[in-house]
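One structure is given here, and the rest of the page talks about it.
For this depiction, one protein chain was excluded, whereas all remaining protein chains were kept in their positions.
Residue numbering begins at 1 within each chain, and the chains themselves are lettered A, B, C and D in the order written.
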Amino acid sequence: MGPQLATAQPDPGFSRLDEITVENAGRLVPAWSFRTGTPGAHATAPLIAGDTLFVLTPFPHTLFALDLTRPGAAVKWRYMPPPDRTADGLTCCDAATGGLAASGDRLYLNTLDGHTISLDAAGGQVVWDARPAHPQTGETLAAAPLVAGNRIIIGSAGDDAGPRGWLAALDAATGRQDWKVFDTGPDAEVGIGEGFRPLYDPPQARDRGVSTWPPAAWQQGGGGLSGAPVADPALGLVFYQTGHPAPWNPDQRPGENRWTSGIFARDAASGAARWFDPINPHDLYAMGASGGLLPTPDGRLVHPDANGFLYVLDPATGKMLSATRFLPVNAARGIDLASAVPIREDRYVTVQDRTVRDICPAWPAGSNAQAAYSPATGLLYIPAATLCMDMAARSASYIAGTPFGGADVRVKPAPGGEEGALIAWDIAAGRAAWTVPERFPLRGGALATAGSVVFYGTLDGLLKAVDARTGRGLWQFQATAGIVGRPATFRAPDGHQYVAVLAGAGGLTGTASAKEIDVRDATAARGFANALRTLPPPQDRSGTLFVFRLP
Amino acid sequence: MRQRIAGDLRDLPLHGLGTASLTWWGTLAFMLLEGTGFALLIAIYLYLASLAPEWPLAAPPPDLLPGTLVTLILLASLVPNYLISRWAERQELGKVRIGMVVMSLLGVAPLIPRIFEFPALHISWDSNAYGSIAWTLLGLHTTHILTDLADTLVLGVLMFTRHGSSKRRLGDVQDNAMYWNFVVLTWLPIYACLYGVPRL
Amino acid sequence: MRARHLLLAACAFLVACQREQRDLRTDPPVAEALGQVAVMPGGIGGRPAAIDRALGHPYQTNAYQLNQGKRLWDWFNCSGCHAAGGGASGPALTDGSWRYGPDMVSIFVSIRDGRPNGMPAFRGKLTDEQILQLSGYVQAMGAETASTAAPSRNDTMQARASENRAPAAAAFPKQVSR
Amino acid sequence: MAATSRLASCLPALLCAGCGGWQSALQPGGEQAGHLKVLIQLFTIVCGIVWLLVMLVLAAGLWRRHSGTPTGAAAERRSARLVGAATAASVLVIIGLTLASYVATHGLAAAGADPLVIRVRGSQWWWEVTYMDPSPDRTFLTANEIHVPVGRPIRVELAASDVIHSFWAPNLAGKQDLIPGRDNALSFTVDQPGLYREQCAEFCGLQHAHMAMLIVAEPAASFDAWRDGQIAEPPAPNDAEQAAGRLVFTGKACAACHTVRGTPAAGTLGPDLTHVGSRRTIAAGMLPTTRGSLAAWIADPQTIKPGNNMPMVPLTADELNALAAYLASLK
Partner (left out) sequence: MSPDSLPPDIRDTDLAPDVLEPELERTWRTPRGLIGALSTVDHKIIGRRYLVTAFIFLAMGGVLAMLMRLQLARPENRVLPPDLYDQVFTMHGANMMFLFAVPVMEAVAVYLVPLMVGTRNVAFPRLNAFSYWMYLAGGFTLWTAFALDMGPDVGWFAYVPLSGPEYGSGKRADIWAQMITFTEVSAMAVAVEIVVTVLKQRAPGMSLDRIPLFVWSMLVTSFLIIMAMPAIMVASTSLILDRLVGTHFFNPAEGGDVLLWQHLFWFFGHPEVYIVFLPAVGMVSTIIATFTRRPTFGYLALVMALIATGILAFGLWVHHMFATGLPRLGESFFTASSMSIAIPAGVQIFCWLATLWLGRPVYRTPLLFVLAFFVTFVIGGLTGVMVASVPLDTQVHDTYFVVAHFHYVLIGGAVFPLLGAIYYWYPKIVGRMMSERLGRWVVGLLAIGFNLTFFPMHLLGLHGMTRRVYTYQVEMGWGGLNLFVSLSAVLLACGFALFFFDAIRSSWIGEPAGDDPWGGPTLEWSTTSPPPPYNFRHIPIVRSGQPLWDDTETLTVAAGLRVDRRELVVSSVAEALPEAREASPANSIWPLWAAIASTVMLISSIFSPWAVVWGAVPIAVALIGWFWPKGTPEDEA
């Protein structure tokens, strides 16, 4: 889950393996499969470390270690952290399933119910078990931990219930908290000090995390970690996207609502803030700044945002170099690079108790479908959701431990009728090189390989391989359930390149939720159900790992 | 009070036709009532359209085929309708009988494409205000056709009984024909509204 | 003629007075008694409070109480997890399938005490009477038959057919929840 | 019941003895209402004169029958001329009054510069008030009482959260409806410091009669002080009873609907209670804010204001006492 620099896999979005090529990809055959027995959205990519393939199921989690050296990849060990079922009620519509990272002989596991657990990779024994997040207040750990040197960096999610978002570093050896900084509130708690050099906030302003909110509203202001943090070892920085402010109803929180819905750069050692780019200040559509952060080889930070614009940033200063539209957008006319802020279209500005129709893009455009960057082609492969939405902001009452929402939403296809697309983006040219339209929004990540093949999965359960240069379809496989995770590729002990993908799309919506959704309710799953009325139910509600190779 | 007979009514015709008939005026008054109702509904349609950011709301414009078929059938029915009115005036009972059968069939005919007209709106009445007013307009006009069809059927049956030859019943046939003209005429602005306004 | 009118009126009265009455204030002893449900071990099923039966199950049959329940639904963030009954973080309630049973006591207990998979307890946030109003409404939204006492649509974004005309199972195809 | 009516009856004494006319179109406290009063007087005088004239003619007509009635074509013609003249005169009166009405409309519409913007949302049956400010941390929520500075134009932005309400403070301006799905606004300036009353004027359900709020007009300095006080968090409990009350407030159903800033209670279903102790009334202008009335209101809201949305939360006598003490301390 999420690009994890400075870990065992430098970039899970790109693989240097080139045995599978444009020419032979059409001959891929299933090698073996593994049924996890758990329903729900299998949004984490299979993680390969050495000769072991790790599979993490959704909450309540089971971590399987599959031995690639044995035929059929038998289970070496399994680990089931005791679940706190309260957390189950906090996941709705985004792929929030905890996550897994590996470093050396250790595995670091974030569970949805707030535990960070360090395991011995070889035998699955617990080394330490910390509980930094508390589901009772609405906090969850939704993303994989980031291993940055001897620290494990984690952040809370759960903006929909209103808890203050935070980012924390745990000591990799002991699990003790090293530092913890919040994403709303006074400067002292946000980690803003001398080293903070924001380009887009007034230089002398203090306590913007308080002053850009109505009195006390930041205390239930959300703004947790969105997506996974990214480290730049050279700069010693951690970058991450902050989630949307709570509640959804923007009229209840006039102001820019710092530091939600933006991109933070922090010192990995101390957590001190370095710079902050507001992406969607006073977030009208509960998008957060989601969409993923990708460092490119030429030293840039690329961020395809949920608001439909693709940002190119300078990681050292946070300077916004460009922002280009890559999705159907009508809610903003463009991005003002001087202030980093979207130029909003008045017609689509939400007002409490009004229904604003056909806002494009819709909030799920910023799902955790990670883009992949291929140095071989120089293209960025974005699995996109091309959706619009009707939204009616309503007064939300804060009741601790319950959703702090305040919006009725109905998601629908963008004009044209297609709900998804794989977009190959030419960053230099600032335009799409090619686009493969998809019937359903893409919720799983893309994988590019040196063999010039791009793999991605769809909600109706197809794993597809396309030519990385032209988008030409090469091969596809019908899995037993929808795919919401990123495919992975690895060289097995037999020396051959394999492709693995977890199928298992959870509830109707291809999200974490395994709950029944009644699609007759257009607002179900925050309106996402409305977009997926025609999605056929999966053949198998359980998740299954499919592994392919050339014959 | 004493009375002095100064006028003689003996030779007046029994039952006037056309403007000399009470039913004719009654039908006209009811047409005025219903016409006002339809005008108001069309006004509601235009009012809601003027408020909406886009129109139709959350739906493509309705398909033209079923509605146009209804329109064509209704327009075609005007010819036999005119004829039957003339035959009734001339008191040609045989022709009127045939005409009533034809008009009954032509009353049923538009109902068949009308069934497909509702799904052709691509929206449900409870989806939004556009759906509500479009369904109401169509529904009300369908009721209009149905009531006149029932009237035509009853009159048609009557024509084949011993009451058929009465001049008064023939007057009813004329008024029924006039009412059918009204049914057709009210449809035209509704058709223009339902199918034209979304395409503006 | 008059006798028949009186008879008709009496019949209508029996049906109508129950479903239209508006008890704006519940006496504290009654309110207290309303919460006295007997719950089966496991929290599923049980016996409603005796006073509820004595009053004629107003929270299931009285239009005003059901309507109050509908208002509480949005006020107390039920819609945050269950949307308009179609589900989100919480399961769908309109599909006629119930994890803990469709009877009032089970629904009441689910709301009052919470359920393990994320349903928070609302004890102390709502009074027992409010929980009963809410339970009646929740039961109506997933009921097998339409009820004329159930509320109609809200003045909000249209989510689904309203409770008074959309029984969970009857009016629509069954295979809806995935 | 008797207790509450007694409670209600001591409200005037507590607020301002004998301040009749605090909700009257005839005692303007500001420029706009002043214009309207002049207009009302003008229309009343003109209409009164017209009525008197008609009555005089009628009386004269009935009186003169004794002196023999003139008949014939000449009398008819003279009458026709008189009727024509009377009609022409009434046309002129109508035109004059219409013009006066236009002029008044334009006078009212001329809004002053740099108005204080107050957003008012009507709910069944109370008023939510938001003071707007360019700086978001100086915007704040309150309920059922607004303070305005004297002399500065006030712009009230009106929205309804459920049904139609109408904002009417007759001493300050005419009324304007709060309509779901529409934006309305009302501007006025207050000249006279004092206490004015505003009441919902559009029928909005069971407690339409009890949906009022006080408008406190005060000099700019005291207004600013008031505003700073409202922005600040309320004082912490300063004795054991208030602390216990705070625990009741955050631990019982109160917190699910009401907000007191600085506590975990942040519900928005009912009025914001952050500074409830500083307001003159509770229950939308119904009861004076005293510890006793707070306790009475919490103990049995449905007897005092039948049908309102506040439930009767079961509390022990000690809890009720402590809660009332705590709320009264929220100045």
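The working rule: a contact is a pair of C-beta atoms (placed from the backbone, for glycine too) under 8 Å apart; a residue touches a chain by one contact, two chains touch by 3 or more.
Computed from a predicted model, the values in this text were never measured in an experiment.
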Report task. With touch as defined up top, name the shown chains that contact the chain not shown. Result -> A, B, C, D
Report summary line: Touch assignment to the omitted chain, from D:Arg138, D:Arg155 or D:Lys175, lands on D:Lys175
Report summary line: Full-complex touch with the removed chain, picking from C:Asn67, C:Thr94 or C:Thr127, is C:Asn67
Requested in this report: By the contact definition given up top, give the residues of chain C that touch the hidden chain.
Outcome: 9, 12-13, 16-17, 19-22, 24, 63-64, 66-68, 70, 148-149, 151-158, 161-162, 164-165
Query - Contacts of chain A with the absent chain, listed as residue ranges - result: 353-355, 392
Report task. Tell me where the left-out chain touches chain D, residue by residue. Result -> 1, 5, 8-9, 11-12, 15, 19-21, 23-26, 35-36, 39-40, 43-44, 47, 50-51, 54-55, 57-58, 60-62, 64-65, 69-71, 75-76, 79-80, 82-83, 86-87, 90-91, 94, 97-98, 100-102, 104-105, 108-109, 124, 162-164, 166, 168, 170, 173-177, 179-185, 197, 199-209, 286, 306-307
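One rule holds in what follows: only the chains that are shown with their structure count from here on.
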Report summary line: Between chain B and chain C, the Cα-mean centres are separated in Å by 46
Query raised in the report: Which whole number of Å gives the spacing of the CA centres of chain A and chain C?
Result: 38
**Report entry** Two or more partner chains touched - positions in chain B
**Finding:** none
**Report entry** Sequence positions of chain C contacting 2 or more other chains
**Finding:** 75-76, 125, 158, 161
Report task. Spell out the part of chain C that touches chain B in their complex, as residue ranges. Result -> 153, 158, 161-162
**Report entry** Residues of chain A defined as touching chain B within the complex
**Finding:** 347, 357-358, 390, 412
**Report entry** Contact set on chain D toward chain A in their complex
**Finding:** 132, 135-137, 139-141, 159, 161, 180-181, 231, 233, 255-257, 259, 261-262, 264, 266-269
